[in-house]
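All protein chains of the complex are present and in place, except for one that has been dropped.
What follows is subunit A.
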Amino acid sequence: MRKHLLKVTSNREIARNIYEMKLTGPGVGSMTTPGQFLHVSVGNQSSKLLRRPLSICDVDHDQEEVTLLYRAQGEGTKQLSQKQARELVDVLGPLGNGFDMDAIAVNKRALLIGGGIGVPPLYYLGKHLKKKGIEVTFILGYQSVEDSFYVEKFQAIGETIVTTVDGSLGIKGFVTDAMGACVEDEPVIYSVGPAVMLKAVEDRAGGLDGYLSLEERMGCGIGACFACVCPTETRKSGYVKICSDGPVFKMGEVVL
């Protein structure tokens, strides 16, 4: 594990408060597994101390370029959104355990379900699964059309169903409202989003195989501070650390 100074190649708003940041540098070579994250220093480390865990959205190994999507919501991520091309960003990573790419049989279909700022890691994951020859369907949930992003890019990988809470794009409702027909042929499910959404996805999946990637406020990002724990019934310790044991867990493994 390493700390890298990566150079910003672009940083732009692609939807309401959603930014796409591309970073380049030698450290990008190690970012090979979908579902891992970078622990990003947002700016002035003496005032905004803590790093932000941002999941990897895409990696272009030829260009040594990693793409992160984030929501500029608080002061820290707003500082990050002010970074200009050629500025340096201090990142730790890649951190955490990503999606197990060998766990899905080639004849299976994959259903990738993301909500809000949980959507980005599904892009890199979808590309990997498609490369393996797996048919991929996406269900992407946003608040409204103004908050939606990357829809066309997802469509280039596989069938993409969009839901919005206000109905301004795609199906009106939540991601779970679009799951019905998609789970009939028993796909493997991969889902990223807030715990309440993951819980709904897990309930709706009714025992299908799948993987969930959890979000939580983190301290160290490497498993030392115990800030981002989650209860589990399957491990003796009774808990998992989201940053270092996860953020990806088998469906049913953690108590949501």
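Simple rule for what comes next: a residue touches a chain if its C-beta (ideal position, glycine included) is under 8 Å from a C-beta of that chain, and two chains touch if they have at least 3 such contacts; residues count from 1.
Operating definition for what follows: contacts and distances are computed from a predicted model.
*Asks:* Under which of the names "NADH:ubiquinone oxidoreductase subunit M", "Pyridoxal 5'-phosphate synthase subunit PdxS", "Dihydroorotate dehydrogenase" or "Aspartate carbamoyltransferase" is the non-displayed chain listed in UniProt?
*Replies:* "Dihydroorotate dehydrogenase"
*Asks:* For the chain that's not shown, point to the residue among A:L69, A:L92 or A:I139 touching it.
*Replies:* Residue touching the absent chain, from the options given: A:L92.
*Asks:* When the complex is taken as a whole, what residues of subunit A touch the one chain not shown?
*Replies:* Touch set of subunit A with respect to the missing chain: 1, 3, 41, 45-51, 76, 92, 216-231, 237-239, 244.
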